[in-house]
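The complex appears here minus one protein chain, its other protein chains still in place.
Going by the order they are written in, the chains are A and B; count residues from 1 in each one.
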Amino acid sequence: MATVDTNTPHDALDLVNSQRKKGVEFVVMAILILCSLVAVLVTVGIVLSLIFEAYRFFERIPMTEFLFGTQWSPQTALRADQVAAEGAFGAVPLITGTLLISFIAMCVATPLGLMSAIYLSEYASKRFRDFVKPALEILAGIPTVVYGFFAALTVAPLLRSGGESVGLNVSSESALAAGLIMGMMIIPLISSLSDDVINSVPQAMRDASLGLGATHSETIRKVVLPSAIPGVAGALLLAASRAIGETMIVVMAAGLAANLTANPLEAVTTITAQIVALLTGDQEFDSAKTLSAFALGLLLFVVTLCLNIIALRIVRKYQEQYD
Amino acid sequence: MSKTAIITAKDVDVFYGDKQALDKIALDIPEYKVTSLIGPSGCGKSTFLRCINRMNDLVPIARVEGDIRIAGQDIYAPEVDVVALRAQVGMVFQKPNPFPKSIYENVAYGPKIHGLAKGKTEMDELVQWALEKAGLWNEVKDRLDQPGTGLSGGQQQRLCIARTIAVKPKVVLMDEPCSALDPIATAIIEELIDELRQNFTIVIVTHSMQQAARVSQRTAFFHLGTLVETGPTKNIFTSPEDERTQNYITGRIG
Partner (left out) sequence: MTDLISPSSQLKGRKSAETRFQWYGRGAIFVSLLFLVVMVGSILTKGVGAFGTTNVAIEVDLGPDAIDPANPADARFEKIVKDALKTQFPEAKKRKDRRMIYGLLSNDMGFELERFVEANPEAIGGTATVWFRASDDFDAVAKGAVDRSLPEDERRMSDKEIAWIDQLTEQGAVERTFNWSFFTNGDSREPELAGILSALMGSALTLLVCFCISFPVAILAAIYLEEFAPKNRFSDLIEVNINNLAAVPSIVFGLLGLSMFLNTFGMPRSSPLVGGLVLSLMTLPTIIIAARASLRAVPPSIREAALGMGASPVQATFHHVAPLALPGILTGTIVGMAQALGETAPLLMIGMVAFIVDVPDSILEPATALPVQIFLWADAPERAFVEKTSAAIIVLLLFLVTMNIIAILLRRKFEKRF
């Protein structure tokens, strides 16, 4: 073996420093980190501003009254010398109204969205898929103010006259109209999320069931869906959170009557619709009326955040399971 | 015959997480020679090669221990700037990976970021020099502004070589540079490697024994993360000292 002389001197290599501008790169990195911190800052900003304003509200109105009171009529004195009551701030009718409309929406959207997803991922030909999926995406891309307009000006009068003809008294701002249209709005959300979930069920599981002589639909109902249930549940939670936070449809179609009812033909109001009503138009900033909007906003934020966190957890767990 | 070692590695261990990929590697690589690294798949050839220009830094779970010096300088010393190191130790990859930019920009990119050429004419000359060295100039001189990705596989790999040598590194590392190429393109590149030896020290990983025999002056045989044997290529192929080397070159393992 030939000897190798390691000690011969070489031209020194400059490995320590090139003309690299380290300072510039440091600044670039700092900017990058700052930008990704914006997302955190936004969350902090939302939480702080909601808590701060809601705290000022709860200084005047006890939290228990807000959460458990069944009377909502946020009047304020019209003139400074008027000794009118601050109004009643019981959010229960708003919460039940929100839940009622969201429930109707989910009842519409769950079967339609889920069955569309199943058909598209299990049965549809590629050509059919390529046509229908973008069409459903259009539904998702239409602004909600358009849905609201359609609900208020076309669907609600239709339901009202339809109800009249069978002897039912349907309010012109019924929960049903808002719920139906909101359901249509969240169909694409449910179908695209469920589509991903169903597609990630391993083919081997289907083959096993088909190989035992099960029909395709039996395989879907007995094998694919049960193993996709956690993912589908996550999708439904996300959709519910979306329905609860939806604003324009209820502002335009559900109205402001704070009725405590479970009858879908009556008018109800929602948290979001009240926030809009409280904060548009003239407002004095320090009144309980204005501040109550932030208390409602905080409630809305907490509820949707919890739903989202749970949903994202479930979906992530589910994806890991089949990775 | 005394040779000057430009790269010296001692006691090099590499771990990927808990798994040890290289075990106590000690290897000297002489200047202005072609050294080939051979061995069965997964034995750690690429891992060792990537230690020499610290590409392993990019793998979060990789840990390198031991001592690797280039021209006497410890390249893992804390004051070493990897970027400056990689300007001195270029790398050509298994699959040709030209930037999706023009041929000219592909070659000019390195000199540009390292500030090696002043002005347009100097850069033009440098690009021409690198492309000539890589044996590509005649084929592309009329379409320097066309995308590098539009070339054939063999041309792309020569473009990658031109791109690497345009920075004028001391050492060029090549990881199976011909494995994605057909025999004719391979022959051209092998010829090229032989010429590049005039100006650069070359370390090449290859799976082809014939290729190692044709292009390299020294060969190192790796097996299961250890360096089994190293020496002049002739000796390794005609009279290997270790039985494992013997088995490998005769095709019994690998």
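One rule holds in what follows: a contact is a pair of C-beta atoms (placed from the backbone, for glycine too) under 8 Å apart; a residue touches a chain by one contact, two chains touch by 3 or more.
Because the structure is predicted, anything quoted here is derived from the model rather than measured.
Participant: Looking at B:Y76, B:F99, B:W137 or B:F237, which residue reaches the missing chain?
Facilitator: Counting the whole complex, the residue in contact with the absent chain is B:F99.
Participant: Which residue from B:K33, B:R69 or B:H114 sits in contact with the chain not drawn here?
Facilitator: From the options B:K33, B:R69 or B:H114, the contact with the absent chain belongs to B:H114.
Participant: Considering the complete complex, identify which of A:V232, A:M248 or A:A288 is in touch with the unshown chain.
Facilitator: Considering all chains, including the one not shown, the answer is A:M248.
Participant: One chain is left out of this view; which of B:T47, B:Q73, B:S102 or B:T164 touches it in the full complex?
Facilitator: B:T164
Participant: Tell me which stretches of subunit A touch the chain missing from the display.
Facilitator: With respect to the unshown chain, the touching residues of subunit A are 18, 20, 25, 28-29, 31-33, 35-40, 42-43, 45-46, 49-50, 52-53, 111-116, 118-120, 122-123, 132, 135-136, 138-139, 141-150, 152-154, 184, 187-188, 191, 215-218, 220-221, 238, 241-242, 244-248, 251-252, 272, 275-276, 279-280, 285, 293-294, 297, 300-301, 304-305, 308-309, 311-312.
Participant: Which subunit B residues touch the hidden chain?
Facilitator: 53, 55, 58, 60, 83-88, 90-91, 93, 95, 97-100, 109-110, 113-114, 160, 163-164, 167
Everything that follows uses one rule, which is that only the chains that are shown with their structure count from here on.
Participant: Just give me the whole-number Å value for how far the CA centre of subunit A lies from that of subunit B.
Facilitator: Going by mean C-alpha positions, subunit A sits 53 Å from subunit B.
Participant: Given the complex with subunit B, which residues does subunit A contribute to the contact?
Facilitator: 1-6, 8-20
Participant: What part of subunit B is in contact with subunit A in the complex they form?
Facilitator: Of all residues in subunit B, those touching subunit A are 1-6, 8, 28, 30-31, 70-73, 75, 79-81, 83-85, 87-88, 114-115, 170, 230-232, 235.
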